[in-house]
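With one protein chain withheld, the remaining protein chains of the complex are depicted in position.
In this document, chain identifiers A and B correspond to the written order of the chains, with residue numbering beginning at 1 in each.
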Amino acid sequence: MRENIYLPYQMKIERVTYEAPGVKTFMLKFINEEDREKFEFKAGQFGEYSVYGVGESTFCIASSPTRKGYIECTFRQTGRVTNALSNCEEGSIIGFRGPYGNVFPIEEWKGKNLLFIAGGIALPPMRCVIWNCLDLRENFRDVTIIYGARSVKDLVYKHELKDWELRKDVKLITTVDPGGESPDWRGEIGFVPTIVEKTAPSAKDTIAIVCGPPVMIKFTFPVLAKLGFSDDNIYTTLENRMKCGFGKCGRCNVGKVYVCKDGPVFTLAQLKDLPDEY
Amino acid sequence: MDELKNKVRELLGSGTVKVFIGYTTGTAGTKRALFAEKPEDAEGLVFDSSCIQNLAVYVTKQEVKEKGMMGISATLPVMRSLVQLARENQVSDSGIKVIGITPESRLIDFGNLSEVEKYIHQFQLEIDQKNRDMLEKLDKMTVSERWQFWLKELEPCFKCYACRAACPMCYCHRCTVEYNQPQWIPVPSHASGNLQWHIMRAVHLVGRCIDCDACANACPLAIPFNLLNKRMIEDARKHFGGYQPVLSGDHLMSTFKPDDKENFIR
Partner (left out) sequence: MNIEKRFIRKDSLKKLFDALVAKNKVVYAPVTRNGKTSFRIVNDFSLISGDYIQTTQSSKEVTFPRTEKILDFEKNKDGIGVKPVDIQPVHESVIWGIRPCDAVGKGELGAIFNWDSKDEIFNARVAKTTLISFSCSRADEYCFCTSVGGNPGNTEGSDILLTLAGEGGDYLAEIITEKGGAVMAAAPELFEKDPGIEKDKYLASLPARFSHTEIRNKLDKFFESEEWARQSLRCIGCGACAYVCPTCACFDIQDESHGKSGSRVRCWDSCGFSLFTLHTSGHNPREVQSQRWRQRIMHKFSYMPERLSVYGCTGCGRCSRGCPVDMNLLEHLISIQEVTV
């Protein structure tokens, strides 16, 4: 436990990957060797990434905890800090505070089928838990990933999608919104909830992990309910306005819950208990 | 103020007005806003010289507007604010019915905002003697002394923005301080940042502030930053041909003239 809880780790941007228009991935390495050795996190957790002089921004840790020595984050250029981050180059130094939040209960999922559903820029929080599970592949039965974006160029992690497609132990279905296909697109065409319904994965012994823009989530939950998924077996990760990350600044307080401490991972059952203020 | 109560009962009962904004007695004899929606709510209406909150601040509040046609009991400052708001397209006759209260506490049932405008022209906007003396005292200081004065006065300000919230003219959905690309005004409270905020606000109000003191009255720390606004009013009068807020017709800060010599720029 660091004495000054507001003090970030110093990180060097090792690699910048352009994912999609306005979306980049940073691979970050701890500058201090002791920090690098000691740092640990679990899938689902997030951090506060900062550009000194500009501010801090909240994103999940998008790399898997099974891969040591570095972390990755993916963000879209939207506001003040993400714009400043976007201007950072390989070799730049940024700050990182974390890991914060609760975790995906992967231990509880062992022996079950896993269904990952993600949309657009929401694949990053899922990517962490997907790779975590794939690195422990023998613990799970069937693994299905359904991922969609507005158009082909908006799909993130295009390399990983290829990897997942080639794997025999993963069923990957990618889709783009109608009108978003390119001439050589061979995936599905349709909104993510529609494709989920079409794929009709079995709810028996299956955990569903859903992450996406509010409109996608809103229409996906009823589809899963229709397929027989219970609210306790559907997990999601909530986006919210956060600042401190450790339950003190008050920004992410929703009902009796602090999204930064009791979340961002919630089951649908837990979400339904929260007041509609997120 | 039985006449007012009867008037309001009538307006609400007939459905002419859906919500009437007036004053009522609050804690420890203080006065606060009352939103009367049913005729019987009018019973709570009061009026006396301690009713100084500028009620015009509520006519741009979404939750009040969406109730429908508004009515308001308007003292002179409130009337001035309403006329200025109308000029800035924030309120119109189709949205508000004004019941004026003269300095002698008589009621005037205004037919429309033009009548309110005509009425307020009877009164010059004068800054009171005590404040004029203070402005003179500040004028006599050197630039450096004045700067130190303001840094000292504004250091305790904790940026609660009560001044902004209470001002009828500060109706921007997103205030300049709420932009962070770029961050025009620093967020944290410290003397220089506080000074930036108050100066910026005074400048944004030039020609629009009608000297109602709602801002300084709202300040929990009784900081006299309204002196900045009063100075702006005096400057406008001195340098813009006797300009008086709301009485002088145009929008002072948007009156560009191509033949302006701009010889204040050195």
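We adopt the following convention: a contact is a pair of C-beta atoms (placed from the backbone, for glycine too) under 8 Å apart; a residue touches a chain by one contact, two chains touch by 3 or more.
Computed from a predicted structure; not experimentally measured.
Note on the undisplayed chain: of the listed residues B:V8, B:L45 or B:V64, the one touching it is B:V64. Contact with the undisplayed chain is limited, among A:E3, A:E108, A:E138 or A:D184, to A:E3. Contacts to the hidden chain, counted on chain B, fall at residues 26-28, 30, 32-33, 35, 53, 57-58, 61-64, 156, 158-162, 164-166, 174, 178, 186-190, 217-218, 220-224. Touch with the hidden chain on the side of chain A covers residues 1, 3-8, 10, 12, 50, 52-56, 78-79, 82, 92-93, 95, 214, 239-241, 243-244, 246-251, 253-256, 258, 261, 275-278.
Basically, only the chains that are shown with their structure count from here on.
Our note on geometry: chain A versus chain B, Cα centroid distance of 48 Å, whole angstroms.
Note for the complex: chain A touches chain B at residues 55, 79-80, 83.
Residue ranges on chain B touching chain A, taken from their complex, read 180-181, 183.
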